[in-house]
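A selection of the complex's chains, in situ.
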Amino acid sequence: MPDDMARPLIRERAGGSRHLEASMLEPSTLVIGILGTGDFSRSLARRLVASGYQVVVGSRTPARSVALFPEEAEVTYAATLTLTFTLAPALAGKTLVDVSNGLQIKQEGPSNAQQLADLFPESYVVKGFNTISAWTLQAGPRDGSRQVFLCSDDQNAKSLVMQLCRRMGFIPVDMGLLSSSLEIENLPLYLFPSWRTPIICALALFVFFYLYNSVRDVLHPYMTSNKNNLYKLPIEIVNVTFPCVALVMLALVYLPGLIAAFLQLWWGTKYNRFPNWLDHWLIQRKQFGLCSFLCAVLHAIYSLCLPMRKSARFQLINKAFEQVQLGRPDSWVEEEVWRMELYLSVGIMALGLLSLLAVTSLPSVANTVNWREFTFVQSTLGYCALSMATLHTLIFGWNRAFLSAQYHFYMPPTFLLVLILPLAVLLGRLALFLPCVGHRLRQIRRGWEKSRHIRFILPDDDCRNGLENVSNV
Amino acid sequence: MPDDMARPLIRERAGGSRHLEASMLEPSTLVIGILGTGDFSRSLARRLVASGYQVVVGSRTPARSVALFPEEAEVTYAATLTLTFTLAPALAGKTLVDVSNGLQIKQEGPSNAQQLADLFPESYVVKGFNTISAWTLQAGPRDGSRQVFLCSDDQNAKSLVMQLCRRMGFIPVDMGLLSSSLEIENLPLYLFPSWRTPIICALALFVFFYLYNSVRDVLHPYMTSNKNNLYKLPIEIVNVTFPCVALVMLALVYLPGLIAAFLQLWWGTKYNRFPNWLDHWLIQRKQFGLCSFLCAVLHAIYSLCLPMRKSARFQLINKAFEQVQLGRPDSWVEEEVWRMELYLSVGIMALGLLSLLAVTSLPSVANTVNWREFTFVQSTLGYCALSMATLHTLIFGWNRAFLSAQYHFYMPPTFLLVLILPLAVLLGRLALFLPCVGHRLRQIRRGWEKSRHIRFILPDDDCRNGLENVSNV
């Protein structure tokens, strides 16, 4: 029944003036048509009706669908839910809102919205609402801001849909022209894209250090003195692996900023573009930091449950038995006591500072603080946390780097491996405090150039230049 | 002095054209009157004046109130703060904004705004601002979005108030017609309505398991061997009760989704409505989950402080004494050591996964992730957490289900009771992975129906159909 399919998706006021004075629009004169009767369609209809709009729904089975929709919505028959080019004349001059989602992330090629625009050149295609779930549409944006990403080639159609959006209680975000529609269609398909590298890095570090520690603490004792330390695998080996991952990841948060600063000092200008890998690393620092924090917290929990275990209790009782046999009333070793008191205390302080960093990474808290406060926490307190964590590891190591007995299979104690990167980062940061170095860097960031004849490379749009003041964060 | 009372609440521009071009509105031509001089009135006046509006305040004691208001606001005399029908002619054609709150939650009957509209049929009543506190009005919506819920029968008046709202820095949310005013008036009176069932459920489970454990661990030893285990009541019994509540509540998060899926398989269609209790249960899954997380964290803290207690130390010293008496140098029991190392490690992993779920439940984080990411965390990682927690309980139980000594008063060990629901949920979920079952369910959710002659029940407006893809979350 072509006539039903000819019913326009958005009907304009009688007289059909294209210059809609959006703010003057009385919703009751705007009719919105929805093709399809799924969840999304139903939630959209409810919301539009509640905002005062007239809604017409096209369904292949109107008799059965009508009961699912609010009374005020009118459900009519639609022969097919597929839009074909034969509808082009009927939809000429109308605004088509494409709410579809793709099934896969597309890197290139026309998006759904662009294909729709090609089919209906006389209509105004607006891409939007595909990032909102039906549940959010229905419940309304009660918790937090609900942003709806829109783009369109036609400004009037986009204004109209933005108006609609606001009346429904959402915040429209203008993403530009229809060429942005591919990006919008990919948005709901991403699965934590910025977390991949940090997580893979953390996993790789975990596997490496777990094997390293197992060789040192389980394999070596077994092969040299036939001791069975397999029971250490679930908790003790894990507990010396997590802090390794945490400390290295934390150093990896501050390393790119230092590399960027030294690159600028080397080039003598701020106008050169950073390499792509450095740019991506700089963007993912927050994810590296949060992975580090998670590992640090797990290390804390594993450590705290060491005394609870049966193995610890049996060892304590055996030690007491030994003391009694030796007839020694006092087993106190002052150096061991101080080493543990100190590194525990420093470790807890490091964890406290890291948790402040983690809390200010929460989106709502990050929005409350201004740039100066955010930099103070992430940069100043961050370097304090890194220093504390490094000191914790150094005190934990104590003098074991100098005891040859600690070199199992000629492998250095794990804490030595772990300390390489953090100490390098801290030394690099201290180097930036040297007057001449710091002064030169500030000059460069204010625009000074070693040579005005240095030719810089044309930027492409994807590659950010890396904000020049990034090593402050 | 009837003339003062005749002063309109919102005065329009001279000439009084009803078609206000809202965006063109220069605030200085709009006069807003406020009846009353309390905190809210004062904060509202300050904010309106700061946004550039002219404000006239009606007070019974203008001489004393004038000092409390900003200079730009004009305070005049109002004989009474009660609006009576005699004012109807004076207020005809004006917009009345009702900011009142009720004293009790009303289920039905006319709301304050509707009563106001009945009294003043010639005026345009808009309900709004009653959910904002005076402090927020004054400080401004600095932290996070501040939504103001509005509703009105007249679109122009509503546009006007929405404009006012935006200029004051708030985000207006259009709730529809004045019939929504009852819902808006009830909004500030709720006290965590969606938390009642989960909290009552958690408390009931806590009381049940506490009594069960007390009977097993305190009463039974007392009655059989006259041991005094009363000291266990504050910490040890609590520590074996919290994990029971946590695990059962976690299973209750995933159970309704499974029930919904099996109902759809049973009916062979997705168009039937779920029972009311299932709908409410599906909506409250987040609250069940957060209660479970809180109990899990408390269990962790109680467990971690077990070795700290004097009772644990006395027991350890007594054990050492025993060892010395027996002359046994090594008290090591390999099986006990492995059991504890394993279930502790698995338990900490379960807690880590649960904390990821809890963090993504925070409103700001939930807004940052898209639907695919949210489902991945809440569904995939959630089932992993449930599996880990179940494994933790199974390893903790070890072989005690088969030792008759563990059946105090013929009551099974607590961990057996606790495992019933989680194992049922996990088995149910595995059943959905079976090819035939999973395929049929996907067909049903795409619209397939066992029989096209199944007559479905007309929905009423309150009952959601339950989003068909809910068992993914």
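We just call them A and B in the order they show up, numbering each chain from 1.
Methods note: a contact is a pair of C-beta atoms (placed from the backbone, for glycine too) under 8 Å apart; a residue touches a chain by one contact, two chains touch by 3 or more.
Just so it is clear, the structure is predicted and the values come from calculations on it, not from any experiment.
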{"item": "Given 2 visible subunits, total identical subunits the whole complex contains", "value": "3"}
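One rule holds for everything that comes next: only the chains that are shown with their structure count from here on.
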{"item": "Cα superposition angle of chain A on its copy chain B, in degrees to the nearest 5", "value": "120"}
{"item": "Chain B residues within the chain A interface of the complex", "value": "19, 21-23, 142-145, 147, 155-156, 159, 171, 173-177, 180, 271, 300, 303-304, 306-307, 316, 319-320, 323-324, 328-334, 336-342, 344-345, 348, 351-352, 362-373, 376, 456, 458-459, 461, 464-465, 467-469"}
{"item": "Chain B-touching residues of chain A, taken from the complex the two chains share", "value": "21, 23-24, 26-28, 39, 50-52, 64, 67-68, 70, 131, 133-135, 138, 140-146, 167-169, 171, 187-192, 231, 233-235, 238, 294, 298, 301-302, 304-305, 307-311, 313-314, 316-318, 320-322, 324-325, 362-364, 367-368"}
